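The complex appears here without one of its protein chains, the remainder shown in place.
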Amino acid sequence: MTDIMLEARGLTIGYGGKLVVRDVDLTVRRGEIACLIGANGAGKTTILRGLSGLLKLRAGSVRLNGEEIANRSAHAIAARGMAHAPEGRQIFAAMSVADNLRAGAYLAPSAAEIGRRRDAALTRFPRLKERLTQQAGLLSGGEQQMLAIARALMADPKLLLLDEPSMGLAPLMVEEIFSILAALKSEGRTILLVEQNANAALALSDQAYVIEAGRISLEGPARDLIDHDGVSAAYLGG
Amino acid sequence: MPAALDDFLWTYQSLIASLGVNGLLALSMYVVLAIGQLSLGQAAFMGLGAYASALLSLHSGLPFPLVLAAATLIPAAFALVIGAPTLRLSGVYLALATIGLGEILRIFLIQSDLTGGALGLSGIPAKAGFALIYGCLAAVTLALMLIARSRVGRAMEAIREDETAAAVSGVDLPRYKMAALVVSAMLAGLAGALNAHASSFIGPNDYGFDAAVTILSYALLGGVGSPFGPLAGALVLTLLPEILRPLQDFRLVVNGAIIVIAVLYMPHGLIPWRPLRIGARP
Amino acid sequence: MLLQQIINGFVAGSAYALFALGFTLTFGVLKIVNLTYGFYFSAGAYLALFAALHGAPIALALPLAAFATGLIAVVLDSALLSRLRQQQAPELASLMITLGATLFLYTGMTALIGSEIRRFPIGLIEAAPFRLNGASISLTQIIIVVTAGLLAAALIGVLRATRTGLAMRAMAENPQAAELMGINTGAIMRRVSFLCGAIAGASGVLIGLEHNAITPYMGETMALKGFAVIILGGLGDVGGALIAGLLIGLLEALTAGYVSSVYKDAVGFLLLVLTLWARPFGLFGRASVRRA
Amino acid sequence: MSAAPLLNIKGLTLRYGGLAAVEDLDLIVAEGALDALIGPNGAGKTSLFNLISGLTRQDDGEIWLGGARIDRLSPSQRARRGLARTFQNLRLFTETTAIENVLVGMHLHVGGSLLEILTRFGRFRQAERAAVDAARELLAFVGLSSVEYAPAGSLSYGDQRRLEIARALAAKPKLLLLDEPAAGMNPAETAALRLLLEKLRAQKISMLLVEHDMSLVMRLCDKITVLNFGRKIAEGPPDAVRANPAVIEAYLGVKGAAHFRGDAA
Partner (left out) sequence: ADPLTIGAIEILSGPNAKYGVAIKQGFDLGLDEINRGGGVRGVPLAIAYEDSAGSKEQAINAARQLIGRAKVPLLLGPTLSTEMFAVGPIANQRQTPIIGTSTTAIGVTDIGPFVFRTSLPEADVIPVTLRAARDKLGVKKVAVLYGRDDAFTKSAYDVMKAALAELGFEVLTTETFGAKDTDFSAQLTKIASLNPDAIVISALADAGAGILLAKQALGLPQTVRAIGGNGMNSPKVLEIAGPAADGLLVGSPWFVGKSDPLNAKFIEAYRAKYGSDPDQFAAQAYDTIKIAASALNEAKDLSGEAIRDALLKTKIEGVMGQFAFTPDRSPAVVSGVLVLEAAGGKFTILK
């Protein structure tokens, strides 16, 4: 077992004829939080989709826990312990909240285990508990966001990819999300985070990458980037 | 006219006429599909137009242009009446409701003595020549093209993609949907009348489920980005069985295979382009 | 006569429902109006016929035919629909491709085996009807009613309560998200195709047995009725399909018995149109949930 | 603030079964105002927007816009009266290009009768050309010039948000409802959005803004209304709302309130 959870080398991804992500190298260490920040359209979402198998890679290698997973199907990657809470939430709208959570634990070994994870998720998001039987598509935007995160947690992942988890959440809830991330980290889980709330994200992360027009323009320990002048001007509103 | 050409035209008269008529039907399908309404009432509207015009021609002595007008207005009136409740439906539900209405109409045609029952009507005067059929087709195609390349065409496409977003942008959904249904009914009725007066014989089973599906397939095979897609679909699907005639037993098998392959390789239709609008990329 | 008409209606309705169960399931999971479904119905009947002509008892011919049609469905769906899905083709393209495939399959079948009407060998199944109170019902009819009921219950059970059912529903809603949950959507799709093909095939055998008339186009006729049934019941709703099938069957029988057989076919469609005007998504269907 | 009310909502109520998404709500947006609507997730903000724009019907209450009652009108009729909105869950015409999305937004203002369309005479060409120019300008205004011809569905999330705003602006609304316009934007992008909204305010477009980004709301808005469980729990200028214990308790949190205190200065 290495201490590197995810290692991407030369990641290149495109849509049709257009390359959107070029030659990106990323490393996420076990038990750490890494974050990607960048302007709208920089390619953050595309990178996450490439890592989790939703998009085909044009080139590059991805190692999860030392095993090559480039261009494996998304379900196979999920089975190796990666969970991805995608952009736009992608909840199962016509299914109840409870069934969405069950689907999140699709690969769980036993009913007891599913129950345990569900209880944990519902303690984190009490609002979902009130809405268990409601069709997920009828939830408010923020409630859906909570469900998307909770559903990813149901997989009990070793590596969690989160695409803007704080989007659409009320300030109190944003605080809550960041403290959940901190708690997950202290449980020993690894997280790759895309976040526009860059201040909070950098404060929480160990390692950070700045994406510009599909390439990594800057990387380093998150603490250092907070103080970096360019970063602060471009992404932190400072 | 040289005898050879005359023979050629006579031999392919029905085929040439059906190409035009089917083109009109394809356009009538286009009008509803363009706003995302999977209405399959076209066959029934066609039947209404055909029967109305045939009965008028046979029994009323009305001049032919008036007969044609009636053949477009009667289906249009029918569309207006059924429109309000029907247009609340969407997708396959709308498709089946309109097919259901068509089946009910068919059963009425079969039962009624006026319409000749299962025997249909024969001896309809042959008044629809090539000039009339293709004149109508050309005029309708041009009009639809001009509309597609305007704010109306944009609004239609917007409805197809997202009704709610179109509505809050100020697009009057009920009006657009009703207008599309009525225009589509008029075109189908016109096609029915032309067909009746080109082939001289009509029967109630010509306007059932099979016909509805055939008309739909013109548009689907051709693509609904622009009026030319459905026209191309009608052209191909009308000609194919004739071209493949020498294959005898395997004619329709090959026909089916060609359709399958065409869709596999051209899922957006034979003519996937959308009309160039003013302001679109040069 | 009332009792007999109710039996007639119930049997006819169960037959519609039996056919419609797989039809509605294909739509429910794959989100595609798969017109080839009617072909599996015909194919099932023919396959069982050939098995029976080679001496297989019905208890063997039926499952054999169902298994074979299931396999045909898997092959066709993988070759056509999966491919389209990968290309992210527009929804209607899949309707068109099944239309083309239907033409190909039906005419291909007739070109190979002729369009002659065929019948199962006499004595393949006990034909003498049971009598009760002057009404009669045959063994095949009983089997159809029972199968339709049990199958509907089983499908509802699978969809609601099992892990596979959960995966099917998730895939129906959002295949990409389902993949992210670790659901192998390709495998689920094949399973659903197989199941639906097998249901269509088995219902073809049973209904072929009941009327003892097998023609290549029997599936096409059935498909139109089946369509009405699954729409009336609400697309994708298994229980709805059962109830809608029974409703249409009963209504047709009673109309023919007490009003006029002229309106027998119309009444199903009339019910459909009126229902949709009142409930735009069928008796039990629901609008897709998408909040603004 | 004594300007005439542009939007006037009286006793508005919407229930889903036992749950009241909006309950007995009174709300006024004055002519030219830039007001905010905040509240915890599920408080009923989007539901209120849906009621105002006509996508759902209220169970009770009235909605007045510019002196006329609009709560029985269809969405397009309300749009005609000067209402436009953006969607929290993006609803763009994904297959059409960005510029065409904006052109659809302009639907009500592009002239040309059916006859003119069919003959290409009269105002038609001129109207279309003017519309295209205006659409280009709007795209430039929201910073999307480079993707004019990209299908809307292929834009990144943040760009799609901007496109929604451009489409809504294309309708030349009197009242613009913005549902979380800054979601998916980083602080720098949010600051640019703020400038944009300020320009709109200068153009006398009234706005009602739903937003969870307090740095934006607190700096920008004239009046803030806070909802919780469908009811109004506070209303007033930013400073008052920020200090309101009920709002801190339900929405901002002590840390949040403290955090945003410095911003308004």
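Annotations
Going in written order, the chains are labelled A, B, C and D, and every chain counts its residues from 1.
The rule we apply is simple: a contact is a pair of C-beta atoms (placed from the backbone, for glycine too) under 8 Å apart; a residue touches a chain by one contact, two chains touch by 3 or more.
Since the structure is predicted, the reported quantities are computational estimates derived from the model, not experimental observations.
Here the chain not displayed is in touch, across the complete complex, with B, C.
Of the listed positions B:A158, B:L252 or B:L270, the one in contact with the omitted chain in the full complex is B:L252. Residue in contact with the omitted chain (choice from C:A68, C:L84, C:I125 or C:M218): C:M218. Mapped onto chain C, the footprint of the missing chain covers residues 1, 4-5, 8-9, 11-12, 15, 107, 110-111, 114-119, 122, 127, 129, 131, 136, 138, 207, 211-213, 215-218, 221, 252-253, 255-257, 260-262, 264-265. Across the interface with the omitted chain, chain B contributes residues 7-8, 10-15, 18, 106-107, 110-111, 117-120, 122-123, 199-201, 203-206, 241-242, 245, 248-249, 251-252.
The rule is short, and it goes like this: only the chains that are shown with their structure count from here on.
Separating the centre of chain C from that of chain D, both taken as means of CA atoms, is a distance of 48 Å. Chain C has its Cα centroid 30 Å from the Cα centroid of chain B. Residue positions 290-292 of chain C each touch two or more of the other chains.
Shared interface positions of chain B, i.e. residues touching 2 or more other chains, are given as 164.
Contacts from chain A toward chain D in the complex involve residues 15, 37, 39-42, 45, 87-88, 127, 138-143, 145-146, 164, 167-175, 196-199, 233-238.
Taken in their complex, chain C has these residues touching chain B: 27, 33, 80, 83-84, 87, 89-90, 92-93, 95-97, 99-105, 107-108, 111, 224, 227-228, 231, 235, 262-263, 265-266, 269-270, 272-273, 276-277, 280-282, 285, 292.
On the side of chain D, the complex with chain A involves touching residues 16, 38-43, 45-47, 88-90, 154-159, 162, 180, 183-191, 212, 214-215, 250-253, 255-256.
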